[in-house]
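Supplied in structure tokens, the structure appears directly below.
The complex is shown incomplete by one protein chain, all other protein chains being positioned as in the whole.
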Amino acid sequence: MYTVCVRDHLMIAHSFEGAVFGPAQKLHGATYVVDLELRRLELDQDGVVVDIGRASEALRGIISELNYRNLDEEPAFSGNNTTTEFLARVIFDRMLARIRAGALGVSAGDLASMRVTLHESHIAWAAFEKELSTADPP
Amino acid sequence: MYTVCVRDHLMIAHSFEGAVFGPAQKLHGATYVVDLELRRLELDQDGVVVDIGRASEALRGIISELNYRNLDEEPAFSGNNTTTEFLARVIFDRMLARIRAGALGVSAGDLASMRVTLHESHIAWAAFEKELSTADPP
Amino acid sequence: MYTVCVRDHLMIAHSFEGAVFGPAQKLHGATYVVDLELRRLELDQDGVVVDIGRASEALRGIISELNYRNLDEEPAFSGNNTTTEFLARVIFDRMLARIRAGALGVSAGDLASMRVTLHESHIAWAAFEKELSTADPP
Amino acid sequence: MYTVCVRDHLMIAHSFEGAVFGPAQKLHGATYVVDLELRRLELDQDGVVVDIGRASEALRGIISELNYRNLDEEPAFSGNNTTTEFLARVIFDRMLARIRAGALGVSAGDLASMRVTLHESHIAWAAFEKELSTADPP
Amino acid sequence: MYTVCVRDHLMIAHSFEGAVFGPAQKLHGATYVVDLELRRLELDQDGVVVDIGRASEALRGIISELNYRNLDEEPAFSGNNTTTEFLARVIFDRMLARIRAGALGVSAGDLASMRVTLHESHIAWAAFEKELSTADPP
Partner (left out) sequence: MYTVCVRDHLMIAHSFEGAVFGPAQKLHGATYVVDLELRRLELDQDGVVVDIGRASEALRGIISELNYRNLDEEPAFSGNNTTTEFLARVIFDRMLARIRAGALGVSAGDLASMRVTLHESHIAWAAFEKELSTADPP
């Protein structure tokens, strides 16, 4: 199995609901350093998993939808705590939609799995990963 | 699959038995930077894998049992080389016992797997990971 | 010259005023990984620059005054952009006040200089540093 | 499952064929920081996955075959783009051959899997991993 | 004194002349992770040392003049070994010229000093730094 990973980051404000979050129930913020990993059984004819230029560009596009925002005011996240885990899933789902729409090229159609990791500090991170199937709807 | 990770560290002395260890057969020591990863199929109602505050606290508790010690004198490790691999397993087992005892809350009962990684330098690390089952004894 | 450094982090929300900030004029946030460096010409009788336990505790105290906040609502910063550079200076000044008040012990009175660095992402950081003098008011 | 990892690096020149590579079609180069991970179900009688001294030495041997070279002139890679993914596989295959030849000792015969990761910058890496079987030819 | 730092990277091929370089006399290559540090005594009216967006853009412009090249064929470096130290100086000089030409804005005219660091691997880096003077020619 081959993997490629590209890294970018976003900076957002948000607050959490629930006593478990303690002081993080107040409006605060985070820098998330994002690692996007794409896995595939075989390399394509160019010798790559995907074009990392296109993967970086697609990731940048998703980040631009979230970056420099107060996530508490985003209708898409209404009723959810935008935890690191939750945001890893959001970026995963949005990247999958872009892949299905062809953003990484035709050969990205047979990617085996994808993983999105968000580093929230030097001592904590969260990730979401799932196997991909050409049969699955995005 | 979701993963969360928290990081801490410990500083210990020890020596190894066996010609394979060369100069490390002498009493020396190490800083281990510890990454604790917890995995779960779904997020709980707060939108997290586990409360990372409680996970950090539990990890800190285990580290305090080992930190600033000469592991050669710990009865629990008698007859074993306290290698990086071995210590990753020790911390794994002790964390599992704490999870089973409720240290991470009720919802941690259905964690899918756990991984403990010990970084011993900028060029070497070791890890132990295992799937968890509610049926398995700790 | 000897230096010691301890690291911690904080997570805040804020916005900036001024066209130069582009999209960062909107309410967003950041994780700042903070490095506190203390410098001294000679070691004290224990063989250290300062007790890093006390230095970490003092830094943690300052961070707790800022952490999990919306800095736009902090009266202390009214009329200022709480940029990374600015916050490095804030933490520097507050640490100096604590040092002058004895938080790091008597021997910290002859520290030669201090530097506070805030890493805002994997690709950007800012710092403030200044020589210290026993004659200078904090 | 236990894992150990050792790190080294190599510095090479190469060029790529294919419009997808854009400016990287020109002769350029890279530093690859290489992580070699070895996995095994149980520790050996010394309490390790493998002797990391021998693992480091074997990795160093493979790197010396590639280091400080223009990979465009290596007959072994003729007709291939020596992408990060491709080189991860090359190092994997050469390490497997060394393991089969006994370079890591007899107990390395039952390694469960191996992973080779090449970090090409602070924002991109690629890896190749595969389960190992004593029945498989190298 | 305030400092801001932005990071980027470049990938080049080159060879060295001189027995001291051993195997690095052959054509090989490197990834250089570049840190650009800018220092100033006071913040400008926006509360920053310089606009890091513009600083990143200027650095990116310089990198694009060098990236994906065989430096042995660059007339500008003829007769020089393009060592990490040498390239740190090249990027320093080109950034200074851009600053003098106004690329970072008017307030960058009173920057106190600049430092360029090139990380060539996880175990080696080189830097060039110099105080800046409004009187000095670039």
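A few remarks follow.
Read from first to last, the chains carry the letters A, B, C, D and E; within each, the first residue is number 1.
Please note the rule applied: a residue touches a chain if its C-beta (ideal position, glycine included) is under 8 Å from a C-beta of that chain, and two chains touch if they have at least 3 such contacts.
The structure displayed is predicted, hence computed values, not measured ones.
Contact with the omitted chain, checked across B:I12, B:L43 or B:I62, is made by B:I12. The omitted chain makes contact with subunit B at the following residues, 7, 9, 11-14, 23-24, 26-33, 67-70, 120-123.
On the side of subunit C, the interface with the absent chain consists of residues 1-8, 43, 46-49, 51-53, 56, using the contact rule stated above. One chain of the complex is left out; on subunit E, the residues touching it are 16, 18, 20-22, 80-86, 88-89, 117, 122-130.
The definition used in the following text is that only the chains that are shown with their structure count from here on.
Identification of common neighbours of subunit A and subunit B yields D. Superposing the C-alpha atoms of subunit A onto subunit D requires a rotation of 120 degrees, rounded to the nearest 5. The most distant chain from subunit C is D, comparing centres defined as mean Cα coordinates. The centroid of the Cα atoms in subunit C and the matching centroid in subunit E are 27 Å apart. Looking at subunit C, residues 122-123 sit in touch with two or more other chains.
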